[in-house]
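Encoded as structure tokens, the structure appears first; notes follow it.
Only one protein chain is missing; all other protein chains are in place.
By written order: A, B and C. Residues from 1 in each chain.
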Amino acid sequence: MSDNTFGHLFRFTTWGESHGPAIGAVVDGVPPGLAVNEADIQQWLDKRRPGQSKYTTQRKEPDQVKILSGVFEGVTTGTPVSLLIENVDQRSRDYGDIKDKFRPAHADYTYHMKYGLRDYRGGGRSSARETALRVAAGGIARKVLGDGIEIRGGLVQMGPHVVDRDRCNWDETANNPFFCPDPVAAEEWATYLDGVRKDGSSVGAVIEVVASGVPVGWGAPVYGKLDADLAAAMMSINAVKGVEIGSGMASAALRGEDNADEMAMNNDGTVRFLSNHAGGVLGGISSGQDVVVRFAVKPTSSILKPRRTVTVDGQDTEIVTKGRHDPCVGIRGVPVGEAMMACVLADHMLRHRGQCG
Amino acid sequence: MSDNTFGHLFRFTTWGESHGPAIGAVVDGVPPGLAVNEADIQQWLDKRRPGQSKYTTQRKEPDQVKILSGVFEGVTTGTPVSLLIENVDQRSRDYGDIKDKFRPAHADYTYHMKYGLRDYRGGGRSSARETALRVAAGGIARKVLGDGIEIRGGLVQMGPHVVDRDRCNWDETANNPFFCPDPVAAEEWATYLDGVRKDGSSVGAVIEVVASGVPVGWGAPVYGKLDADLAAAMMSINAVKGVEIGSGMASAALRGEDNADEMAMNNDGTVRFLSNHAGGVLGGISSGQDVVVRFAVKPTSSILKPRRTVTVDGQDTEIVTKGRHDPCVGIRGVPVGEAMMACVLADHMLRHRGQCG
Amino acid sequence: MSDNTFGHLFRFTTWGESHGPAIGAVVDGVPPGLAVNEADIQQWLDKRRPGQSKYTTQRKEPDQVKILSGVFEGVTTGTPVSLLIENVDQRSRDYGDIKDKFRPAHADYTYHMKYGLRDYRGGGRSSARETALRVAAGGIARKVLGDGIEIRGGLVQMGPHVVDRDRCNWDETANNPFFCPDPVAAEEWATYLDGVRKDGSSVGAVIEVVASGVPVGWGAPVYGKLDADLAAAMMSINAVKGVEIGSGMASAALRGEDNADEMAMNNDGTVRFLSNHAGGVLGGISSGQDVVVRFAVKPTSSILKPRRTVTVDGQDTEIVTKGRHDPCVGIRGVPVGEAMMACVLADHMLRHRGQCG
Partner (left out) sequence: MSDNTFGHLFRFTTWGESHGPAIGAVVDGVPPGLAVNEADIQQWLDKRRPGQSKYTTQRKEPDQVKILSGVFEGVTTGTPVSLLIENVDQRSRDYGDIKDKFRPAHADYTYHMKYGLRDYRGGGRSSARETALRVAAGGIARKVLGDGIEIRGGLVQMGPHVVDRDRCNWDETANNPFFCPDPVAAEEWATYLDGVRKDGSSVGAVIEVVASGVPVGWGAPVYGKLDADLAAAMMSINAVKGVEIGSGMASAALRGEDNADEMAMNNDGTVRFLSNHAGGVLGGISSGQDVVVRFAVKPTSSILKPRRTVTVDGQDTEIVTKGRHDPCVGIRGVPVGEAMMACVLADHMLRHRGQCG
């Protein structure tokens, strides 16, 4: 049991605060003999890296990952892979004001009350910087899964604006700064988010992550459900307030005959489903269809609008959170969601193999 | 690591199929010295018990719980509490047809592909009957939490019909067969669900569970988030496809200034929040506000409408699932959701005490 | 994390006190498709059952095991196997005196101080009766391991009397009430133990358990060492005070050149070791040699000799523990040690398969 570890057989433990010398992850349970190098992992970190457009924070975090152990002569050895990212642009002076005030919607108050103290420089462990380590661990998880499984994510809603599914194409996520699969929506969102940013405000988002090629049979019927682990994985990402599998919350409004994904035989003796309301998971076990997860990210809590709050000493006050913040943190949640999908699947792949051979 | 265990310090393991001689749970980590008897637990099971109205299955399952260990002279001893419920109304002949066909939206196909075999009598471990054990474990969890924490749940949506929040009152959930807090909606739903049932169809629902009195400080900043555990807890319940904390999926559409729950001092030196978009959890740690969780239950998969499917032998076919099924399984999900809330909170109470004293 | 669970992938949780209605175990992680029935498990329980000779307690515990779940049509389903043994000969009046006094060398005092109360009828969870469940779980573990792995145990020391290794033959363990592999020693021990018993005293023992056929490669280099798990497994058995692997404590007196088991090639290309000081485990990983474990069991604590102790109320007093006790509990430790060996190996078999395929 650890509050800083995710997974069971494929598992990783993260450490580090945004304003210490470094952050890191220890990835354990990795099968031996997989070709892994730093560039394999770096490609995913680069996708998450801030400062790539005006829509994400202008902090400069090169986020160069180093492999300190567990890889020998280019392949994994079966022992823990230690990943380290140095913190290079800390600018702790930006955070001076928050030492004495609790920022609304942040973890400041709850953190302080739990531990009796807090590292006020950048949120300590509650900083979204921790998610870089999830992305790094996810890079190794993808190696465990192999090329047969493809994981893709994108923003399907920004603020109140939802993509048009008829226009969506996952390849489009590479063509705009929002990882949006709908190119028309992406253009509209650019204008919209500019307005939000200039207004000193922020806005939420919904991310969808889809895994293709997952074989039937991963997961378990009760507490080891694949979707229960996916729910925990996504809800553990900073600022996430809701998680859906397949038709998600909308399932409530469906009739049984509409929700039940019908099945039929293919000519080659395999089974196909005629729809995917289930999101690729039936009874907690993968069905062989695409595994489809969505999660909602709340608007960035650090905004230039003044908000009422209290001081550490118990006085009413107001706060404006200056600094270099993302107007929509959901954007950078895309590679994080993909990584968590990869980590959950890698864990269940090994768990299934352990029990069922 | 176990696929049939939930929780860490307060933890329970369930076993049993709906058509074996009995089902049971082993609840471990219970603090010593708590007054617990079978009636304490039975009251919650009675709330979940089927056959209490025409809107739930007419199977007769008295669900009488027995305590086999861990309680001595009326109080817990600190050792495992073994709970057992005998299966008395199995009628396995009702399930004959499903031996050879995979029921759409059920776990039949995935279960069969994972294990190479399945207990086709009532779904094996995938039967919703397992949730009786969650309710029983939740009865003990409530004892661990004590009287200061109140957990209440209700149906806030049935099919497309949503309650009117202005009419809602948790006390009303005791006055209708739907655990609906809105008495007007409850009446409308009665007519609506009658129609669904007579039509041989089924419908989904959204359940809301609220915990009051939770102190600030339970949970942890990263993978031990209180809301991550709540998400896993609720998603692990049969037929659940979405989980929300506080404003949930709707958070995506909010602006930062609207989402941030402002804080102010009370005269007695305590802190109050001016809203609760966060649902009582900030940065994974309880804030002292009500903890608010919602989850969507898909429509009952067993319906009288014929659906296309395949046989175990790989032939296209159709299936109609006879038997005595709930037209809206979401109704009986209410006590289950309450129980999972209690179990998650009890676990985090002990975890917080372990680390922080 | 559970104080009543053993193992990781193959894992079991036990519950129950010696004086409740029943005791039980939930065995989780069992691979599907294994042929298992109650007789398969009962044979091992019969080996441990008391009252089979005048050298073990005369309590009548038929210890009939029932399988309540996880086996369908004669094979395991991959879901939890619930095992239950009813308590039939409780005679709680025998234990009246110990309600108010702490028995020396028993867990009475520590148990009372930990929990603030204790089930004084037969020791509660500290009763050696719990070991019946280990034996039952071990029966399933043997099924997981298959016929290629043979596990045999025996008493190699009773009190100060050690077997002569030149006379030892594992087949002899079936021919005497002590599971002693040395038939000459067995005869001598019969006379010796008669004297101990008539004297109202008790004596300790050393048990050796050997597993043949374990393939090379199970275990892990650091905290997941096969021998670390074996040490925990054996030390967790009631009354055990020491555990050895291979040459054990005697390793300390060896020179490096004597301790190092030399290796050579067989004609068929396999490797053989020229000795087995390592006890079949090198660097925490099985070597393919016999896995050899020994553990020391202290003398039965319940004796007819008066001993000084204190009352629950804090008064000096004396105690004589009447009842029907084994003069050498180590004897019945043999099937328990075999079972724990089987459980550790089954767990590591699945763990190795999970990570390494």
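Rule of thumb we're sticking to: a contact is a pair of C-beta atoms (placed from the backbone, for glycine too) under 8 Å apart; a residue touches a chain by one contact, two chains touch by 3 or more.
What you see is a predicted model, and the numbers here were worked out from it, not measured in a lab.
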Full-complex contact with the absent chain, from C:K66, C:R167, C:K298 or C:K322: C:K298
Which of C:G78, C:G139, C:G153 or C:G330 contacts the chain that the document leaves out: C:G330
Of B:T14, B:Q42, B:T56 or B:T79, the residue in touch with the unshown chain: B:T79
Touch residues of chain C, complete complex, unshown partner: 1-6, 8-9, 14, 102, 104-107, 109-111, 113-116, 123-126, 130, 157-160, 196, 201-206, 216-225, 227-236, 238, 241-265, 269, 271, 274, 277-279, 281-288, 296-303, 305, 307-310, 314-316, 330, 351-352, 356
Chain B residues that touch the omitted chain in the full complex: 1, 9, 29-32, 78-79, 221, 350-351, 353-357
In chain A, positions touching the absent partner: 1-5, 8-9, 11, 13-17, 20-24, 26, 28-29, 32-33, 68-70, 72, 75, 77-82, 114-119, 124-125
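Note that in this section only the chains that are shown with their structure count from here on.
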Chain located farthest away, centre of chain C as origin (C-alpha): A
Intercentroid distance (Cα basis), chain B paired with chain A, Å: 26
Chain C residues counted as touching two or more neighbouring chains: 1, 9, 29, 32, 78-79
